[in-house]
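Below is a structure I'd like to ask you about.
One chain of protein is taken out of this complex; the other chains stay put.
Showing subunit A:
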């Protein structure tokens, strides 16, 4: 069920350059079904900025009715969000969309993330590990200052970091690491920039994969047709990233 709730800020901290980790508490956590879903946040009570901001869910704590978001503060909306202090309330609409199919992986999965696409992979890694699936994490960032959650991912499995400028881990993109790794996994999951998703898809045409897409959204629930993408099914077939996705099996979405 989708709810709109004033959730309370439990914690807010900067964890990398322009990257914030925000934990909020409220009932709608109980409705979160799967990793990869997102929430739609209203950052101001006024109409400036007007639209909600879609933000992915990084970690779900059902016992405490809390969840974690990790976001990049870069525009008017997210910089207002970064000002929310402990005890403040935030208007959250969610959980929205369809996430990663946790049951698809059998024994070993690659989790491949880029930048602000990394956060939803954390909850996914936790749930896969809980099911006994081995996870390998391949995460790309701009530079050393932008890296976050490295230790947390390491605690769950083998973790490789790439930075564009080479200031940490392998220099280059996640695909440079993928080229060096064995193909002994059964399923991959990926979230990040569209170019990265395309590259990952090309790297493993024979594997089962799931990709989380990003697209400019309006309503976030499927009514406004802003975030539509064509599919490989037919000339006239399309999906809405917000409500049909944001996660789709590899080979479905045309970007």
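One rule holds for everything that comes next: a residue touches a chain if its C-beta (ideal position, glycine included) is under 8 Å from a C-beta of that chain, and two chains touch if they have at least 3 such contacts; residues count from 1.
Going forward, contacts and distances are computed from a predicted model.
Peer 1: Of the candidate names "ABC transporter ATP-binding protein", "D-methionine transport system permease protein", "Ion-translocating oxidoreductase complex subunit D" or "Dihydroorotate dehydrogenase", which one corresponds to the UniProt protein name of the undepicted chain?
Peer 2: So, among "ABC transporter ATP-binding protein", "D-methionine transport system permease protein", "Ion-translocating oxidoreductase complex subunit D" or "Dihydroorotate dehydrogenase", the name matching the hidden chain's UniProt entry is "Dihydroorotate dehydrogenase".
Peer 1: Which residue from A:80, A:226 or A:252 sits in contact with the chain not drawn here?
Peer 2: A:226
Peer 1: Even though one chain is hidden, which residues of subunit A still touch it in the full complex?
Peer 2: 1-2, 4, 42, 47-52, 93, 215-230, 236, 238, 243
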